[in-house]
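All protein chains of the complex are present and in place, except for one that has been dropped.
Just so it is clear, A and B label the chains in written order, and each chain counts residues from 1 on its own.
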Amino acid sequence: MSCNSSGCQSNCHKSDDQLSDSPPPPPPPLAAANNSNNLCLKCKTNSPITPGSLSGDEARFCADCFRSNIYGKFRLAVTSHAMISPSDNVLVAFSGGPSSRVALQFVHGLQDRAQKNFEASKDKSLAVFGVGVAFIDESAAYPVSSDKVDGAIQDIRSVVSNLAPPTKQLHVFPIENIYATDSSDGKDRLTKLLDAVNDATGKEDLLLHLRMLALQKVASQNGYNRLVLGSCASRIACHVLAATVKGQGYSLSADIQYVDARWEIPVVLPLHDCTSQELNLLCHLDGLKTLQPFDSPPSGINGLISSFVNILQEENPSRECTILRTAGKLTPFEFNRIPETDDCNVPLAIRRRQKRYNLKTKESISSELFCPICNGPLKNCNSLKLSSLNSCQSSRFNAACCSSCQFQILPKDPSSMENFCSLLPQQVVDRAKLGNCRLREQIQDCLLSDSEDEN
Amino acid sequence: MEGNHEKARVRLCYLCNQRRAALKRPKTLEQICRECFYEVFEEEIHQVIVKNQLFKPGERIAIGASGGKDSTVLAYVLSELNRRHNYGLDLFLLSVDEGITGYRDDSLETVKRNELQYGLPLKIVSYKDLYGWTMDEIVKTIGLKNNCTFCGVFRRQALDRGAALLKVDKLVTGHNADDIAETVLLNILRGDIARLSRCTSITTGEDGPIPRCKPFKYTYEKEIVMYAYFKRLDYFSTECIYSPNAYRGFAREFIKDLERMRPRAILDIIKSGEDFRISTSTKMPEQGICERCGYISSQKWCKACVLLEGLNKGLPKLGIGRSRGLDNNHRKDVKQINGTKNIEGKQCGSLDF
């Protein structure tokens, strides 16, 4: 990896990706400069960053080497998993927090470079991928003053419009718009839906699933074909433990890969290998403004896990990475890759790379059943579900869900269950129907093969 | 008085609806009386045994007995069930004497009482006899660092040797649901995918000299302790004097915090452990035989022999840490567990037993 430090003797900075839009790096802090032995681990020239509260390995790099290291991890993730192709139209999910702020900055950096290459090339053969930004307005779910939200949206507008061209469209999407646009009571329904969940952890997780629905809707309505999330290593590490604690061991490996194409619009996680400490530091160094109008500390089980991971990090700063490494050894699903494309606009190299990563055709994708709430793949249909196919709609819905959602999200008694189902967005209901159809097919297949066995 | 009446009226057993409820089951959140508790507790273990075909009639079974709550309850319940359901098992108590004054000598007294109380023959194997060293002597030589590594390796082998002496077919241990959930977490935290894939199996070591199984795999620690308390079972509950921090493990504390917030989390963790998609092609170390003592080993010498060699040569660090033992094969699987780190949880006691 090259070093883009101005003081770096390797002279390689020209070849590296400069983020044209980022402000000039701040001068090295004086405190560090006092000690001449205390130099950046990598370039051995500049003073390392000495941030007030951070003391991990990242603080032993100089700002430039640190920046290029993080960007390098991002770029490696993007290229090695074919996350973005020239013909793509990419939507960056932007919450205003440090992770998605960096994701936006880096995607912008990639696009900027592609744009420069495009302008420099003679034949203009390589298209420049498009970038849009989505902000989900969750006022309906949080007790936040509308002033605060309006202010945040204004700030976000200026962040997005201040990025160098090509222009990036910002989509501000109220989360209640997951309901059909013709229904005016979306906010009301959403509140009632969330109120119907008794478990604090379940409520939080349901909102997370609804946020994904919203992002998918923005992406599909506006012609995007990739959704970039800022999920970082620290966040994924927490998810690994949370999913384990919630009994979602089977579906876990679907959630933690670089690519997740079980959604209509494939989701990619280019910051998969960056820790939140690194991303926070980068925002701090580069003066990237962060704001999170809907930031609330995780509660319930999620809160317990996040404080547990914090304690672990104190004891051993690489613990998050170890957790990630363990989870990385779990077998991913077929949909954890970018679907193959026959688009001839896509350069051959990329198509070849896809061939290498794509092992099998889509057949096995369709065999998977998904929980309509969390969209987690389900482990084998069981006989319980089989019998439920002939029962009423709400109990059919219940049976289509994973055991974790059944426990922490769905109401226990049948009458509340009916009410709950009536409050769900159409996409969720459709997912359940699709699941039931697939289940019926599978059962029929099973019955067929059973009778064959008998013969 | 009125309040008391109110309480008594409300708290009737969920199952018999007659007697006063005595505890809330973490597994089901039902409030049940003592008598019904005994019944469901024992019946559930019986069902686990039957469903997983843990035993065959006529088998000789050793119960790893430390004198602690888990193995004491296991010994009691197993001998009950054996009688009640005619398993046709020959049960034995098998204890390891590590040679720790003021700890194991006391807990062995408990096991000796259990021998009489339950009428189960007891076999004690000692580190002194097997290895020539007591833990007291080992600690005198190496100090309090890494002593749990020695103890863990020696105990595992001692149990197998004891089981061989008793000519048993199987060894049962008192690992409970909390222990297994904790092990799942620890294996995630330390990146050990091989152990992660097998730590939730109810039976392990079927390729080894003596298979081990865990009839308490789905049994909550809370219920084991309640059972022991209500039945006034005689068990020993002092922490090993050489690992005073063992039970302070973050993971154990985390499990207990989780249980308080959501009791079913313990079973959910075990379910996750069973469901993880782990490809079975993960390389397992090749099993061979220790050239020195004949115990199963993936190396030229087994771990215990390597450690012993170090002790006897005055090089106690031999075999500790990431060393590769005495042979120069660069096999990756010989990574040692660092027993001194807090996060590795309780090396002593129930986990490695």
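The rule is simple: contacts are C-beta pairs under 8 Å (C-beta built on N, C-alpha and C of every residue); 3 or more make two chains touch, one makes a residue touch a chain.
As a convention for this text, contacts and distances are computed from a predicted model.
K.L.:
As a check of understanding, state which of "Ubiquitin-related modifier 1 homolog", "Protein phosphatase, Mg2+/Mn2+ dependent 1H", "Proteasome assembly chaperone 2" or "Polynucleotide 5'-hydroxyl-kinase GRC3" is the UniProt name of the chain not shown.
P.N.:
The missing chain's protein name, per its UniProt entry, is "Ubiquitin-related modifier 1 homolog".
K.L.:
Check the options B:G99, B:G174 or B:G191 and report the residue that touches the missing chain.
P.N.:
B:G174
K.L.:
Write down which of B:L15, B:A194, B:V225 or B:C293 is the residue touching the left-out chain.
P.N.:
For the chain that is not drawn, the touching residue is B:V225.
K.L.:
Of the residues listed, B:E44, B:E239 or B:E291, which one is in contact with the missing chain?
P.N.:
B:E239
K.L.:
With the full complex in mind, choose from B:R161, B:R190 or B:R252 the residue touching the hidden chain.
P.N.:
B:R252
K.L.:
What residues on chain B make contact with the chain left out of this view?
P.N.:
3-4, 7, 11, 20-24, 31, 66, 68-71, 174-176, 178-179, 221-222, 224-226, 229-230, 236-240, 247, 252-253, 256-257, 259-260, 348-351, 353
Definition applied: only the chains that are shown with their structure count from here on.
K.L.:
Using mean CA coordinates as chain centres, what's the gap between chain A and chain B in Å?
P.N.:
So the centre of chain A lies 40 Å away from the centre of chain B.
K.L.:
Show which residues of chain A lie in contact with chain B when the two form their complex.
P.N.:
Spelled out, the residues of chain A in touch with chain B are 201, 240-241, 243-250, 252-253, 300-301, 304, 308, 311-312, 315-316, 319, 322-323, 325-327, 329-332, 379, 403-404, 407.
K.L.:
Under the definition above, what is the set of chain B residues touching chain A in their complex?
P.N.:
Going through chain B, the ones touching chain A are 184-185, 187-193, 196, 250, 254, 257-258, 261-262, 264-265, 267-269, 271-279, 282, 342-343.
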